[in-house]
Every structure is written in C-alpha cells, then in structure tokens.
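Removed: one protein chain of the complex. Kept in place: all other protein chains.
The letters A and B name the chains in turn, as written, and every chain counts its residues from 1.
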Amino acid sequence: MSAIQTSIMAPSRFKSWELMVWVVAFVMPFLMPNYSLLISEIAITALFALSLDLVLGYTGIVSLGHAAFFGMGAYAAALFAKHVNPDPSFGLVIALAVTTALGAFCSLTIMRGSDLTRLMVTLGMALILQELANKLDWLTGGADGLQGVMMGPVLGRFEFDLYGQTAAWYAITVALLFFILMRRWLSSSFGANLQAIRDNRLRAMSIGIHVHSHLAIVYTVAAAVAGVAGGLHAQTTGFASLDVFSFDRSADLMLMLVIGGTGWLWGGIAGAVVFKFLHSVISAITPQYWTFWIGLFLVVLVSVGREKFIRPLTWFKKEGAP
Amino acid sequence: MSQAPIVLECQNLVKRFGGIAATQHVSLQLHQGARHALIGPNGAGKTTLINLLTGVLQPSEGSIQLLGEDITQLALYLRVRRGMVRTFQINQLFDSFTPLQTLAMTVSQHFGLGSKWWKPIGTDARVIDRCEALLEQFHLTEVMNQPTRVLAYGKRRLLEIAIALACEPRVLLLDEPVAGVPAGERKELLRTVSALPADVSILLIEHDMDLVFSFANRMTVLVNGAVLTEGTPEQIANDDKVREVYLGQSHVNA
Partner (left out) sequence: MLTILFDGIAYGMLLFILAVGLAVTMGLMNFINLAHGAFAMAGGYITVLLMQHASVPFLACLPIAFIVPALLGALLEKTLYRRMYSKPHLDQVLFSIGLTFMAVASIDYFVGSSPQIIQLPEYLKGRTELWDGALGMGHYRLCIIAVCALLTVLLQSVLSQTRFGSRLRASVDDQRVAAGLGIDVNVVFLVTFAVGSGLAGLGGAMGAEVLGLDPIFPLKFMIYFLIVVAVGGTSSITGPLLAALLLGIADVAGKYYIPKLGAFIVYSLMIVVLIWRPQGLFSRGSK
C-alpha cells in the first residue's frame, strides 16, 4: 500500500486503545456484578450520546429534543415485547424501524429555518410525543408507565438474570455493534463529505455535494440509533415511562457531549461515562439537588469556555477525518 | 475558434439587489476549448456574474445554458455535477483537512463514491492514483499531509484550483486565480493553469493584464454590470472605449 493510501486511511483504522476500552467494558460485569445495572445504563447512555453526536457534531444542529427518538424506541420495544413477541433482538429491530421512520419525517422539518426554529421544532417533537404517551394511556399506561414488560432470552439462549449481568453484556454488545457500524460509515466517502460540509458548506456544494440529503440522512440515522438505545433501555429495565421523553434527558445528553467533545465518536462515550459517574457520586451526597450542580457546572463550563475544558480529552482526537 | 461548439452561454442576465442592478442584460458565450477572459474595473460585477452562472445567486431576468441544457433554475450542486466548476477569489478550503484528504474527498465524491457507505475512503485505487497525479500537478506533494490551515498562501491558492480540477470540469470558471499570490509564485500557478487540457473551456476573471493577454484568446469587458465590448485581445487592446474605462479620458478638450 502506497504512502498516500496509508495516509488517507489512517483515521479509519481502529486504534489499539479503542480495542482496550471495549475489552475492559466487557470484563466489567464479571469483575463488578453488583454494578451490572449501572454498567448497562452507561452503555445505553453512551449509545444515546453517540447518536446525538451525529446530529450535534456532524451536522451542527442544536437539538433539544433528541429524547423524542429515545422514548419512541423505548415504547416501541416495550409494546412489542408485551403484545407481540418478547424476543429482545426482534424488539430492537422494531424499535429501529419505527424511529427511522420518525427520524426521516423529522429530518424534513429541521432543514429549514434558523437555529431558534430548529431548537423549537426538536423540542416540540419531544413534547408532542410525551403528550401523546400521556393521553393515550390505554396503550402506554399514561403517567404510570408501561409495566410488566417481560423479556425473552437474548438470541434464545441468554436469560435476563436478576443481577443484570446479561442485560449489561447485551447492552454493551449492541453498543459496540453500532459503534463499529458508525465508525465504518463515517470513515467512508460519505463521512468525509459530512466533514467537508461542516468545514465549508459553500465549497462542499461547489464540488457537487448535495448538502440537504447528507444532513437529512445523518439526522435519520441518528434518530434510529437513539431509538435502539431507547429500546435497550426499555428491555433492560422492563419498564417504559413518560420520563423517556423528558427535557432533562435531552439536556443531560447535550452536556455529556459537551464534556466529551463533539465530532468524534468517543466524545459521546467519554462524556456518558464521566456524567454517569458524577451523577452517582453527587446523587449519593445530595440526592435532590443534582439539578443545581449540573446547572452550575453548565454555567461555569460555558462561561470559562468549552475548549479550555475539553483540551485534556482531545489528546486522543486526531487532526483530520475522524 | 468561433466554429467550436458553445459550452456555456447566458442571455440577457439581470441581477437586481433592491434598487441596484449589479448585472445588466449580460449575454455571453463560451466556446469549447476557450481561454476566455472577463475583465473590467473593480465593482464591475464580474464575480456577481460568476455567481449567477454557477447558481450562488438567482438571476432577476435572463437564462443560462450549459452544454445545451437550460440550467437557469438548476441547483448549484447539480450544475457542478453537469461539469461546471469554479474557484473562488477568496480561498474556500476545508481547514481541518490536509491537502491529500481534501483531494481524496473531492475525487471520491466526483467518482460517485459518496453513496458507498461501507468502503473506507482510500480503498479505491483510482482515487489514490488521481490524488497522486493532482498533488504532483499542483506541486502539493511535499505538503500533502499538513493541515490546510498552516499552509502558505501560495500553496493554498494551488489547492483551491486543484480542488476544482479534481472534479474533472468541462467548464472551469476561475475567479482571480493569482490574486494575492506573491510574484515569485505566480509563474508556477500560471504555468499550471496554462497546462490545463485543451478541451476544458475556461472563463477567467483577472486583473493582471500580462496574464490576461498571454493566456486569453477572447475577452469580454464588463463595466458597471454591463458588457462594454468583446473581442480578441488585439481588438480589446486597441479599443478606445476600453482605454477610456481603464485610463480615464484619453484626450483633453482643446
């Protein structure tokens, strides 16, 4: 392979440290079985954050309602398991299909307008779905949530156990699968085009790139991945309630991405891990006022400047294509 | 030359911004293989015309045809795919890419690989070969792995044009390609532009008269948004109206 080819393809290769992180992730439920539930939560949140990074980091759209897709996936998977088939993989596919359709629909709405308009449309979608879930209580259980979701064994073999170990591995596996898929996708010509659009939209158009279709596709995929995360959430907790659509969820997610850095897939994962860790530590000290500390953190972070904060975390970030 | 087919033409193009007509009833024809220069004083509307032809701006009146097809309503990116590519007066580059990555991305897009989501960029040998050739042609091989934002201005300008060439244009619109380039590097740039294939039709905006007269075989003079005159370089050089526009009144009332 020529020097040129090696150079172009370098960013798309998996680095050894990346492999390490995933190995460690898989080993965790062995080492700390009591924390399995937290581990699966982290994996699910990381996947969710990854999906928002596609939107925020790759299209620059500020979305305050990404939880809309998470929630949609959660309810889709929960309802499917309860009424049709408790097989988890099947349920995830359904969640994926439903949220892809929703994402495609929403992508039509966010192309037009200013940042404020987009903010509102995304926020509005999440609120609408939350209202719908609330009002259609014969289907969704309303404010009480959808209870009693019993899942079948994963791939027909691995029963969900009380410790949550199966859930943790299941979540990590799905997260890894989508991570690999996203990585591969963003290393393609399409991914390079996305980065070009991000750098200089006018020039991207001037070399023949159809910007709108690229952004719409990314948004739809982001919705689909968020839906999978939501589906995992419902499946691993056996429960789906209105808070899957909550504004808090969308806001926390943005914070995670800001912590970890946008535009490179590990940002969402790093941010999710740090955030969940902080959450469990701080909640143990002051359970009710987590909101205050998060608020303060946000204000300080943004006032000081995001770049100054995430600099240590950009050690792993490579210059050039992701 | 005038027997060659017309590749790009516009009729009666008008562009109004509020009460001001930046482009006034401009009609232009670009023949295949042309080396056509567009000259005129500052503010004459040359870049506006390019913007109209490429689709950055929509005309208030008039029509445009590219390779026989009416493109007046066609979106910018589609005009590029039909073979009309431009460079910008102020560099429009992709700062987080290296020149190699920029060209790889552009070439891949041009080859239609943007729809192949599974193949990492750079696996296609055609892309590699073309990138290598372009880097060579534009003397960017030494700097191919440096981020664009640290490149010297001359190299950036070369990259600006290389990107356009990576799209294998049938019609190339160059907006002041040597603007701001130090005199020592202009020759390099000029040679590269002159060496472009004969079947590529070029419309060039330039202020450097030496370059224009050595490069062009046809010239259009634009003043205040309207065409003043058009002809061969010799005709333009001897035209009194043109001299007046550039040098002021050529005689004093006795």
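The criterion applied here is as follows: a contact is a pair of C-beta atoms (placed from the backbone, for glycine too) under 8 Å apart; a residue touches a chain by one contact, two chains touch by 3 or more.
Model, not experiment: these values are computed from the prediction.
One chain is not displayed; in the complete assembly it touches the shown chains A.
From the options A:L119, A:L181 or A:V274, the residue with contact to the chain not on display is A:L119. Mapped onto chain A, the interface with the missing chain covers residues 56, 62, 64, 108-109, 112-117, 119-121, 123-125, 127-128, 131-132, 135, 247, 251, 254-255, 258, 288-289, 291-292, 294-299, 301-303, 306.
In this section, only the chains that are shown with their structure count from here on.
Against chain A, in their complex, chain B makes its touches with residues 54, 56, 76-77, 80-81, 85-86, 88, 92-98, 100-101, 104-106, 108-110, 113-123, 128, 131-132, 135, 144-145, 147, 163, 166-167.
For chain A in complex with chain B, the residues that touch the partner chain are 2, 4-5, 7-9, 12, 184-185, 187-193, 195-196, 199-200, 202-203, 205-211, 319-321.
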